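A single protein chain has been omitted from the complex, and every remaining protein chain is retained in its original position.
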Amino acid sequence: MVIEYPFSRTTGPVIGAFLTGLRERMLVGSRGSDGRVHVPPVESDPLTGEAVSEIVEVGPAGEVTTWAWVNVPHAKHPLDRPFAWALIRLDGADTPMLHVVDAGSIDAMRTGLRVEPRWNDETEGSITDLACFVPVADGEDA
Amino acid sequence: MADLTLPAALRDVEAVRSVRTPARLDYRYTPGTATSRFLHAIEQKRIMGERCPVCRKVYVPPRGACPTDGVPTEEQVELPHTGTVTSFCVVNLQFYGQGMEIPYVSANILLDGSHLPIMHLIQEVQADKVRTGMRVEAVWVPDEEMGPTLESIKWFRPTGEPDVQVDIPGEDHGTGLGSWVGGSPPEDPRAAQTHGGDA
Amino acid sequence: MGKERVAVVGVGQTKHESTRGDVSIAGLVREAAGRALADAEMTWTDIDAVVIGKAPDFFEGVMMPELYLADALGCVGKPLFRVHTAGSVGGSTALVASQLVQAGIHERVLTVAWEKQSESEAMWALSLPIPFQPPLHAGAGGYFAPHIRSYIRRSKSPDHIGALVALKDRRNALKNPYAHLHEPDITFDSIRESLMLWDPIRYAETCPSSDGACALVLGSESVATAAAAAGRKPAWVHGTAMRSEPTMSADRDTVLPLGGALCAADVYRQAGITDPRRQVDAVEMYVPFSWFEPMWLENLGFAEPGDGWRMVEDGATALDGDLPVNMSGGVLSSNPIGASGMLRFAEAAMQVRGTAGEHQVDGAKLAVGHAYGGGSQFFAMWVVGSDKP
Partner (left out) sequence: MRDVAVISFAQSAHVRSEEDRNEVEMLMPVVGDVLGKVDMTMADIGFTCSGSTDYLAGQAFSFVMTLDGVGPWPPIQESHVEMDGAWALYESWVKIQLGEIDTALVYCYSKSSPGDLPMVMTRQLDPYTAAPLWPDAISLAALQARALLDAGKITVEQMAEVAARSRRSAMDNPNAQLAWDRGVDELLKAPETIAPLRRHDCPPISDGVAAVVLAADGAARDRVERPAWIRGIDHRVESMHLGLRDLTDSVSTRLAGEKAGVAGGDLDVVELHAPFTHQELVLRSALGLDDHKNVNPSGGALAANPMMTAGLVRIGEVADRILAGEAGRGVAHATSGPCLQQNLVCVLEGNG
């Protein structure tokens, strides 16, 4: 028995801005009432609950704040070879976002690693437009 | 909605308004003990209900529990393949995943010897000839198509016997459960324990 | 010890539409909640706890979506609670929220119920073929149509009653700016001429599928008294009740379910109502197929068994009748499933607060909100009044 449905989700302006950014190969976050920038953008201010009013560009590079190494990917995972899940704090952001890092080997992964996005050839406005993050070639760790 | 300030690069491009997020999950079901017994019997062209040890009512298909008494129903009762239409509707709409020719009749059928109607199709009769109280019998799929599934009963058709009086809860209305006979509210059989009976 | 008083001090709802293409799930829910907070003159940070209700998670494909909504509803650091009692959920969610105040645990509780049916299709989620279970050959209408046929047979109702209810509700909806269906050209004849989907149910006698949300702010006696002093009338809760009965019992009456009648009897007892037809000023009941109005009129003690249809035929349930029913246009005009029950409760509150606008019943002081779900087996009701109980 398979439960399968191509859910079609309307995004509203804030998530829509994030996904529009992805389509344009650009990363954005929301600025909260305390000035902190959250990526992906949140629709309401974490402190006051009021609607957010400002979307700002971040990244594209950032640093890994924590990570987990998957040796045997699941068929549903974004990558079909060993990879890392990571929380990545993009430059200009205060809070990290979840994505994957194609680092080749666990030995190449570490907290503080500088990474940058690798985009799909075609982008359509989806989190999966970001194929993955990869280590910055000659990046200096934060 | 508060105004949203966007970075310059996103102001003049068409905004994303929706996203498709396909999701597929695979489940492997097991039917449960009572349903397994029922389906194995169906495969042999036998309709097996189960009797509640407390209220003695017969449920088909059995779900393993008497919904009135909350106890397992384990006594097997073989039922005839005939029953009575207690109510029905005529369907004029093609439903997702259904391959029926319209109009068709979906009916509540009380199998003889059981106490709760099943829902099934009525065929081999014009839709506008189906009546509450009509006697019907099961029509099985060809032997080679028989399997441990309810679809082994293809549909029901009229037997030609005279209609019978339908007797289901509430039917007589004078003492219908849930009615406010004579303008007085129904008594809650559980009132004692809901108003601090122990306190 | 015992129950504290509780009142509705804020009401909000979204515009209900088949697809709310302009918002995310969080945006939809925040629209209703923000309006309820504004109505209560509160901000997100004033709220002590949030209670969320919705129908099956498969509708939107998000498992336990209240967890994702914790941020959007300003819940971080607060208690967040999720209710799911099938179609009655909007009502039972409001009841769970009101109990948190009645028990003296919280002073200000936000409760929200919602559905974004456009993310998938209800028909799809409801008819997932589960192996080994008897197939529903005709969806939800196919399940309820035989019950309606039994009602018609038992009550000897003429067959045009369903159309009269549909016409009344759709006309009421024209006065409700939030309603999904606004059909100014609808007539008795156009309803009678619409496709007979599940004989005896016609297309125009069925509810739509909507995106929408509803929110209430429930306040303690001191919160409500302060609101009243500031000129914002609270809707005092005079009684709450829930009842459930089995899906597949040989003992139950699916036309006039005992659970529904006991639920009504319980809530009237609490509210001191002995003659509901005369004492209640307005009723919002859960009517997804028009024929359920006469059935529920009987089940809830407003009419003798078999006579509910006469109230409809006599116009008693019209907006200017002696017992207006579904002033908002009802489920027949807006049906975001998970929110549908709370919308009934909200309309009852709006009526006794005098804030129902064009669909206001003049001088309504005592109103009933009703929701049901499952195979007519889950019931939730409340009675609200303009006077403190």
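Letters are used for the chains, namely A, B and C, taken in the order the chains are written, and counting of residues starts over at 1 for each.
Just so we're on the same page, a residue touches a chain if its C-beta (ideal position, glycine included) is under 8 Å from a C-beta of that chain, and two chains touch if they have at least 3 such contacts.
If you're wondering where the values come from, they're calculated on a predicted model, not measured in any experiment.
K.L.:
Just list which of the chains on display the missing one touches.
P.N.:
A, B, C
K.L.:
Using the document's definition of touch, tell me which of B:R63, B:H81, B:R135 or B:R157 contacts the absent chain.
P.N.:
Once the missing chain is taken into account, the touching residue is B:R63.
K.L.:
Of the listed residues C:L80, C:L174, C:A228 or C:A316, which contacts the missing chain in the full complex?
P.N.:
Considering the complete complex, C:L80 is the one touching the chain left out.
K.L.:
Among the options A:A61, A:I106 or A:V136, which residue touches the chain absent from this view?
P.N.:
Reading the full complex, the residue touching the unseen chain is A:I106.
K.L.:
Name every residue on subunit C in touch with the hidden partner chain.
P.N.:
Its contact residues with the unshown chain are 1-3, 24-25, 56-68, 70-71, 75-86, 92, 96, 99-100, 102-105, 125-126, 128, 130, 241-249, 251-252, 257-259, 262-263, 374-375, 377-378.
K.L.:
Which parts of subunit B face the unshown chain closely enough to count as touching?
P.N.:
On the subunit B side, contact with the omitted chain comes from 19, 21, 23, 25-36, 63-72, 188-190, 193-199.
K.L.:
Which residue numbers on subunit A touch the omitted chain?
P.N.:
Answer for subunit A: residues 1, 3, 7, 9, 11, 15, 18-19, 38-40, 42, 46, 65-71, 74, 76-78, 85-87, 89, 95-100, 106, 111, 126-128 touch the chain left out.
Convention: only the chains that are shown with their structure count from here on.
K.L.:
Would you identify the chain whose Cα-based centre sits farthest away from the centre of subunit A?
P.N.:
Result for max centroid distance from subunit A is chain B.
K.L.:
Measuring centre to centre with CA averages, how many angstrom lie between subunit A and subunit C?
P.N.:
Subunit A and subunit C have C-alpha centres separated by 40 Å.
K.L.:
For subunit A and subunit B, let me know how many angstrom lie between their CA-based centres, rounded off.
P.N.:
Here the centre of subunit B sits 47 Å away from the centre of subunit A.
K.L.:
Between subunit B and subunit C, what's the gap in Å when you average each chain's C-alpha atoms?
P.N.:
The mean C-alpha positions of subunit B and subunit C differ by 25 Å.
K.L.:
Do you know which subunit B residues sit against two or more other chains?
P.N.:
17-18, 21, 23, 29
K.L.:
What positions in subunit A touch 2 or more of the other chains?
P.N.:
1, 3, 5, 7-11, 13-14, 50-51
K.L.:
What part of subunit B is in contact with subunit A in the complex they form?
P.N.:
Against subunit A, subunit B makes touches at 1-7, 9-10, 13-29.
K.L.:
Mind listing the subunit B positions that touch subunit C in their complex?
P.N.:
17-18, 21, 23, 29, 31-32, 35, 39, 55, 57, 59, 61, 63, 67-68, 86-93, 95-98, 100, 103-104, 106-108, 115-116, 118-121, 127, 132, 149-151, 168-171, 173, 176-181, 183, 185-186, 188
K.L.:
Looking at the complex, which residues from subunit A come into contact with subunit C?
P.N.:
1, 3, 5, 7-15, 42-44, 46, 48-51
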